[in-house]
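One structure is given here, and the rest of the page talks about it.
Yeah, one chain of the complex is gone here, protein chain that is, but the others are all in their spots.
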Amino acid sequence: MEWLSDTLNIKTSGKGLYSFNDDINTKIEQWSVSQGMAFLFVQHTSASLVVNENYATSARRDMERFLERIAPEGESWQEHTLEGKDDSPAHLRTMITLSSLSIPIDNGKLNLGTWQGVFLAEHRQRGQRRNVLLRVLKVQ
Amino acid sequence: MEWLSDTLNIKTSGKGLYSFNDDINTKIEQWSVSQGMAFLFVQHTSASLVVNENYATSARRDMERFLERIAPEGESWQEHTLEGKDDSPAHLRTMITLSSLSIPIDNGKLNLGTWQGVFLAEHRQRGQRRNVLLRVLKVQ
Partner (left out) sequence: MEWLSDTLNIKTSGKGLYSFNDDINTKIEQWSVSQGMAFLFVQHTSASLVVNENYATSARRDMERFLERIAPEGESWQEHTLEGKDDSPAHLRTMITLSSLSIPIDNGKLNLGTWQGVFLAEHRQRGQRRNVLLRVLKVQ
């Protein structure tokens, strides 16, 4: 078995879900990994990981709306608002989604379901550059 | 170290939490794994993974009720309802639970806490067949 590492840098243009399947699969191909495991870890506290519907954009828009509603901005009990009213909700939305993911690799790519995509969820108002650590355990 | 793979197929009969500890432990035993790591990945966008109380059925019912309340059906802002009013909420409930899990194996089985179970959470109204990818890194 072999260990491969890289950091994916994902540019966001503000709040929303950004699919990055292709960035991961490109690395897997460059590394000639046929079978193994991909580990993702997002190095931020106001951005997170989501695996969900990658086909209908209406599903993605509903997920974005839901994040706005479940942890709304501008609530009186929010104390951590030094950087703006999107600051505290960004941490809360990070907390209820994913910080790490492990996805099997088979036949030279992520073994996702038909409709699945891997998304970087940006929770801040302004665009950012986000680091996602990619580690691959290569079996074949 | 050795790499073992299989796909678990879980039949659901509509919304709810379905424990599948036994399916995983059966595989671990068939593969004669004493120590290692089990990786689970659900290949769907309207079903997800949950680790929680496996003893009292009242806890499971409260979790099911909570999922109905936290991402309710029939909200006016939901746009992705082509397949029915359970469609969009199914994606939202998937988003706030788990898509992948990594669980240590010791003494020939999942090293779960006393009250823990691993559940497939079905978020669609109708029963489905759900694929969960099982990968095991066998140490011993």
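What to note about this one:
By letter and in written order, the chains are A and B; residue numbering begins at 1 in each of them.
The rule we apply is simple: a residue touches a chain if its C-beta (ideal position, glycine included) is under 8 Å from a C-beta of that chain, and two chains touch if they have at least 3 such contacts.
Note that this is a predicted model, so its numbers are computed, not measured.
The chain not shown here is touched by just one of A:Q43, A:T57 or A:Q140, and that residue is A:Q43. Residue-level contact of chain B with the missing chain is found at 1, 35-37, 50-53, 56, 58-59, 61-63, 65-66, 69-70, 96-98, 101-104, 106, 111-116, 137, 139. By the touch criterion stated above, the residues of chain A touching the omitted chain are 1, 3, 5, 39, 41-45, 70-71, 77-80, 82, 87-88, 91-92, 94-96, 98-100, 102, 131, 133, 135, 137.
As a convention for this text, only the chains that are shown with their structure count from here on.
Note on chain placement: the centre of chain A and the centre of chain B lie 20 Å apart, centres being C-alpha means.
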